[in-house]
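All protein chains but one are shown at their positions in the complex.
Order as written gives the chain letters A, B and C; numbering starts at 1 within each chain.
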Amino acid sequence: MLIFEHSRPGRRAAVQAPDLDGVENDLPAELLREDPPALPEVSEMQVVRHYTKLSQKNFSIDTQFYPLGSCTMKYNPRACNTLAMLPGILARHPLAPASEGQGALACLYELQEMLKEVTGMKTVSLTPAAGAQGEFAGVAMIRAYHDSRNDTARDEILVPDAAHGTNPATATMCGYKVREIPTLDNGDVDVDALRGAVGEHTAGIMLTNPSTLGVFERRIKDIADIVHQAGGLLYYDGANLNAILGKVRPGDMGFDVIHMNLHKTFSTPHGGGGPGAGPVGVGERLEPFLPVPMVGYDGDEYFWLTEKEVPQTIGRLSTFMGNAGVLFRAYIYARLLGREGMHRVAEFATLNANYLMKRLEAAGFDLAFPERRATHEFIVTLKRQMKEQHASAMDFAKRLLDYGYHAPTTYFPLLVPECLLIEPTETESREEIDGFVDAMAKILEEAAEDVELLHEAPHTLPVRRLDEVRAARELDLRWKAQG
Amino acid sequence: MLIFEHSRPGRRAAVQAPDLDGVENDLPAELLREDPPALPEVSEMQVVRHYTKLSQKNFSIDTQFYPLGSCTMKYNPRACNTLAMLPGILARHPLAPASEGQGALACLYELQEMLKEVTGMKTVSLTPAAGAQGEFAGVAMIRAYHDSRNDTARDEILVPDAAHGTNPATATMCGYKVREIPTLDNGDVDVDALRGAVGEHTAGIMLTNPSTLGVFERRIKDIADIVHQAGGLLYYDGANLNAILGKVRPGDMGFDVIHMNLHKTFSTPHGGGGPGAGPVGVGERLEPFLPVPMVGYDGDEYFWLTEKEVPQTIGRLSTFMGNAGVLFRAYIYARLLGREGMHRVAEFATLNANYLMKRLEAAGFDLAFPERRATHEFIVTLKRQMKEQHASAMDFAKRLLDYGYHAPTTYFPLLVPECLLIEPTETESREEIDGFVDAMAKILEEAAEDVELLHEAPHTLPVRRLDEVRAARELDLRWKAQG
Amino acid sequence: MPFVPHTEDDIRDMLKTIGVQDIEDLFDEIPQQLRCGTLEGIPQGMTEQDVSRLMHERASKDGQPLCFIGAGAYEHHIPAAVWELVTRGEFYSAYTPYQAEASQGTLQLVYEFQSMMTELMAMDVSNASLYDGASALAEAVLMAIRANRKSKSRRILMPTNVHPAYRATTRTIVTNQGIELVEVPFDNEGGHLNLDSLEAYSGEDIAALVIAQPNFFGVLEDVDALTDWAHANGAMVIAVANPVAAALLKPPGQWGETGADIAIGEGQPLGVPLSSGGPYFGFMCARQNFVRQMPGRIVGRTVDRDGREGFTLTLQAREQHIRRSRATSNICTNQGLLVTAATIHMSLLGAEGLRRVALASHANTRKLVDKLANDHIRLRFNRPYFHEAVLTTELSLDGLVRPLYAHNLQPGYMLNDDYPELGESLLVCATETKSDADLDRFADHMARAIEKQTTAGHPVQPKMA
Partner (left out) sequence: MPFVPHTEDDIRDMLKTIGVQDIEDLFDEIPQQLRCGTLEGIPQGMTEQDVSRLMHERASKDGQPLCFIGAGAYEHHIPAAVWELVTRGEFYSAYTPYQAEASQGTLQLVYEFQSMMTELMAMDVSNASLYDGASALAEAVLMAIRANRKSKSRRILMPTNVHPAYRATTRTIVTNQGIELVEVPFDNEGGHLNLDSLEAYSGEDIAALVIAQPNFFGVLEDVDALTDWAHANGAMVIAVANPVAAALLKPPGQWGETGADIAIGEGQPLGVPLSSGGPYFGFMCARQNFVRQMPGRIVGRTVDRDGREGFTLTLQAREQHIRRSRATSNICTNQGLLVTAATIHMSLLGAEGLRRVALASHANTRKLVDKLANDHIRLRFNRPYFHEAVLTTELSLDGLVRPLYAHNLQPGYMLNDDYPELGESLLVCATETKSDADLDRFADHMARAIEKQTTAGHPVQPKMA
């Protein structure tokens, strides 16, 4: 039932809007609205009930295990929320002078410093609102760099064929052509192909390491040398940073620019689709081009760095300073973890992934890269099950929901047929992982015995499998008032 | 699965306890514990998941309609919680000097004043922690009053036979004998029987008005006169105050003392079984005996009234001042409602109850008092259904759960066989009430067609009907570590 | 209309269904002369925005002082997860779990709570909570009178080092039933209950002895000897315990040869904010054989029709809604939401966490005592204490304490009113929430206050050397 269906003309949550005693409307009639919008007219209790019950229809980290590769669905500490919601934090206007926001600016500055240290980059700007915006900023800086050197023939960004969709989309947004680099059977980038691809048109390369194939790119130094020698720069997609936190730093691998998904590695909540935060870090060459605002500190006072102080900046990416509330949460998380905690993130994410990989292999699943170490994630391919039993990756995914587990990432990366990209994260216990293995093994049995059970799944959720084709064909994108 | 079953030796929510660097234990060994208690050893995420999922197994006002007679389950405004949880409110130590707590004391003082006005009593003490403690305080004051006059032969408290169980239990706790007064068929107290019962042994009478039978006691003035003339005092059980808020005041009816359940009429949450708050109000005669502490005000500063200022007080009822956080919530609610809102509480609670009563009658249910107005609640009796179809009040109650409605109060008052005591409260919409009528009508059909469906209910909840006999016989009151 | 969802159409249609003209008609059974007026004493309703502003102003007026008061309510760290979970609507706005099938969340949680409290106290059974520590002691006294079959008396030995408010509350609640609370003085040097002072009652018919560990002064009692003395004399032992301390100290169930009979206490230190004194919760544990004498709700584990595990309120025959005037207590509402907080808090802290909180708190208080002690201030008692201590001075305590308020510092609880015999004495407490800088701030301000009093016009010479 939609909230609109609880609506009755004239009903109001009366304490929520101001009284209009004595208020006159002096605005010219021709600028005013004639018909009020048909927003719901409901009581406060109806709103509370409706949205409380809706919330219960969701899976979430607070209720389920989410082995969702590349998304790093780990526990979002409640303190990060509680403390970022302190009245004194929430009340600060973004344009309040820096002198009146020293508390907030201190947090942001210290977060910049910590992110520098953990990525090995020279300078960090926190302003990108999400990973994709961080990517945009990164590639835009690469472009600004070449432009500043009048090196304007470079019109191509290299992207491995296994990359996230945002990588090529971002390159396009920055006005670049995209050239894909193939991947070897062992999961590494085809360095020979790369060598053949680079040249005077190469603006740079976008890489994730560990890659989206769940393996560490072992020849990263060679790749860096090849691209650099061709005059290109290296972009690091930080989506998989959780795997290497405190173990190896993108700056040390030779990357010139990196974005970080704080809603992954720094455990800010996914919120049902955002907000995220995608800070960017750069080495020396790209420093002049960082997006503004950033926070500076003279040892005494914190202040904003804007177009004045960073004249070559690629500019602003949002009205104010990006998703500050997300940054506060990440800051709090980082302070809770501290130096030792950072190391442990990668260690236990990797331990969990390798353990889960071995156990699934023992349970009869095929690994995409059986001879490689898992990083924080790994890939199972159900090509065999698809062929033998018509049980697809999607069928496994939907059936897992019935067992109370969120599905792994399906059909990504595109290179591996019928794949499940599985990432358990460090915050899950061994028992939880064992329970997941049991469910997977049970589904494998079901596939052999009664594959319809999988095709028809899910069975226990608020709805059964949805008609996506109809959704796209007979577009129904909004409720409309009757009559 | 119990939280204990998630436990593993050595697991901890590490950020939650202090480090013990350099802390030595100087306490004598013989006073120390040798074996640690077997509390759960779990991670923070496990705790969050476990209790989030547990919470989803509850019915609650935020998710369901609760037509629970005598319990006044109405919407608990979220602002009352948010504002009572402001850090500055939560941080105040109960023994902090009054001079450092003027904000908190102002709220409490103003709440006292508002409760005086709304009940028509002379003075109010907020300290009782719940209705039953308010009752205790009330009867203890009656006793203190008689004792102060050396009128010590009065050893009897009169209680209508329809009264809440707390009434006789309280009288006993205060050292009184209980004498029950019968009820007439029309729901009123048998005034003739009362006249016969009063005398020099009468300490007082405990009454609810509207009574637990869901009707207004029309001869309340006669009753007051009879009891007062016999030298007794009148105690008002405020459980049903919601029905008359702003319409008629216990003080004006002749009551000497009243307790109020703020978790009913003033909408503080029931919290799965508390906390409540049960302030008491008194007329002039009982004023010297009020429980302490109370809040005083000299026009300039707020201060505590304790044993010093109220030397004849019956004393303290709890360590500090009772359930202050509940009082803050009630205060906020009262300020939101204001004068006009108070009147509307009774009006719309009564409108909803009478409407629901008429509709259930039309749907084929028998009313206990069909010729009377409903107050905020009314009684349906299923005597006929029990006889004809073996469908009991309990069966209806359990089957309602399947339809997503909390059951009404069952088998209370004890006088009416197979009864459902139904109270919709003012915060429910007409549609919600109509939906409840539809469910009741459907169950009536089911009772005729397939009564087993009712006997076996509920069918859709986390558990089916529980074995209560086994629970009481084979006591299992705690988890125990294996081995 | 705040919190009333009715539209004009609804009202008209509903009145029509009922068969009356007007809402006022629904009140026609109330005698007209009793009807009240417009409640002029109640202010006009406010919007949520205006109430919010008012409450923010009042909250910031009282501020967040640096507080060293303990005396029965303790500022401990509460994990953020606790109240984010507790205030979920399904816990916050649920009714008492009488309909068990619709309340498995609350019921299982209470079962877990009972399990944790019995573990912490090393006792057999626990109820689902009482109002607070003081009223729990009163209920324990009533319970002991009912339960002690060996005793015919209605006498309880109540040491005066039990929290004064606990004693006052117990007095209020039990004296109407003819129960006598015999006050036993504490040892002047140690602050503890000296076995010698009990000897006067040896051989007498006593229903129970109350023992607080730690006692109101923070002093640790010789619980083994006291418990054994009581049992040897046919008296039950009612333990008053701090639940955080119980993770470190010998728990009531292990006192003496056979353990205490009833253990009660204030649950506030287990995840409940100070909040001006409530809502907190009282806990009560007992030996198995007294379970039917316990007041309050109790949850049991059982099975449903399909044999599935489930939870339900049990032993309800003890309670007022069934047993009426013969109930074990009139208690009805308990402190469910606080129990929810405590259960989540204990899950997050665990035994090791609580032990650390206890040890860190104690270490802080020790440090504080060291920092404060000087020629003018000294520790009043010579026995071991836990996380709270009495300091005494020959100066005017009021004169030392008041200036600190202005610095947003609350130095402790003054004992002058409750214990005039202790002279100018202050009960101080520094939990794990205090940093070294906090302790120094206290010590510095106190030193300044002393200096002021001992020099400027107050040339008081120290009596102690």
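Some notes on this structure:
Basically, a residue touches a chain if its C-beta (ideal position, glycine included) is under 8 Å from a C-beta of that chain, and two chains touch if they have at least 3 such contacts.
Because the structure is a prediction, the values reported are computed rather than measured.
Although it is not drawn here, the omitted chain touches the following shown chains in the complete assembly: A, B, C.
Taking the complete complex into account, A:Leu336 is the one of A:Val191, A:Leu305 or A:Leu336 that touches the chain left out.
For the chain left out of this panel, the touching residue among A:Lys122, A:Arg195, A:His228 or A:Lys247 is A:Lys247.
Annotation: of A:Val215, A:Ala230 or A:Ile443, A:Val215 touches the absent chain (contact as defined above). In the full complex, chain B touches the hidden chain at residues 8-11, 14-19, 42-46, 48, 52, 77-79, 81-83, 87. Panel shows chain C; residues 47-49, 52-53, 56, 60, 64, 77, 79-80, 84, 87-88, 432-433, 435 of it touch the chain omitted from the view.
FYI, only the chains that are shown with their structure count from here on.
If touching chains are joined by edges, the resulting network of the protein chains shown connects every chain directly with every other.
Chain A and chain B have CA centres that are 48 Å apart. Rounded to whole angstrom units, the spacing between the C-alpha centres of chain B and chain C is 21.
Among the residues of chain A, those touching two or more other chains are numbered 8, 11, 15, 43-46, 48, 52, 77-79, 87. Each of the following residues of chain C touches two or more other chains: 1-6, 10, 45-48, 56, 79, 81, 83, 85, 89-90.
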